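Missing here: one protein chain of the complex. Every other protein chain is in place.
On to chain A.
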Amino acid sequence: MDTALELDHVTRTYGRGPHAVHALHGLNARLYAHSLSAVMGPSGSGKSTFLQCAAGLDRPTSGTVRLAGREVSAMRERELTRLRRERIGFVFQSFNLLPTLTAQENVLLPLRLDGKRRDPVRARRMLARVGLEGRADARPGELSGGQQQRVAIARALITEPDIVFADEPTGALDKDTAADVLGLLRESVSAYGATVVVVTHDPAVAARADRVLRLADGRLAEETARVPA
């Protein structure tokens, strides 16, 4: 199995002296390509910091982060921006889409920011893949919460990134819609070979993940891999 993401002795400390907070405390973790991983843990266990550091949005105080073989922790701001644009997709709990753009324009945004030409066919194909045929011209305000998450997933996948980070993607959805969205993430892994890392509280997500990492106090507390059926 290829390694998609590797964290090696990653420490992240906020503040100094007696008030310092060790959000990550020598975390070692490895996530594999073409799989769905869930990162779980109670509040304050370092989940958010893990996400920030892994995605190159925050620099670890010490240790290294490697994404698809490249050392993210050593990159400069400009390289990181390019990395986000070309190699990483994001899905958040809510406010994933620019309310002023249509679904199609939102999906194309990463490509447009990269200076690529508008490609409506590609966007429509991607929207169809997430089950939103015919909604390309809808604005986020006209879509349900579940549909908005689907658009967000389409946007995250359109660049064919090395890895998609999803931060509580089902947190704002009801049970059935959450199951749908989770199914879509699962499918993008099994059918299209994407690599998805979900940071979540939701045990339902963990139940369908290939691998579950549990964090506690900024360390890896437990790692379980699903036995292939």
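The rule we apply is simple: contacts are C-beta pairs under 8 Å (C-beta built on N, C-alpha and C of every residue); 3 or more make two chains touch, one makes a residue touch a chain; residues count from 1.
Here, contacts and distances are computed from a predicted model.
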{"item": "Options \"Na(+)/H(+) antiporter subunit C\", \"ABC transporter permease\", \"Predicted lipoprotein\" or \"Circularly permuted ATP-grasp type 2 domain-containing protein\": UniProt name of the undisplayed chain", "value": "\"ABC transporter permease\""}
{"item": "Sole contact to the chain not displayed, among A:A74, A:L98, A:A207 or A:A221", "value": "A:L98"}
{"item": "Listed residues A:G46, A:P60, A:P110 or A:P169, member touching the removed chain", "value": "A:P110"}
{"item": "Contact residue for the chain not shown (choose from A:R66, A:R124, A:R155 or A:R211)", "value": "A:R155"}
{"item": "Where the unshown chain meets chain A, residue by residue", "value": "48, 51-52, 55, 57-58, 77-78, 81-82, 84-86, 90, 92-101, 105, 109-110, 112-115, 139-141, 143, 148, 155, 167"}
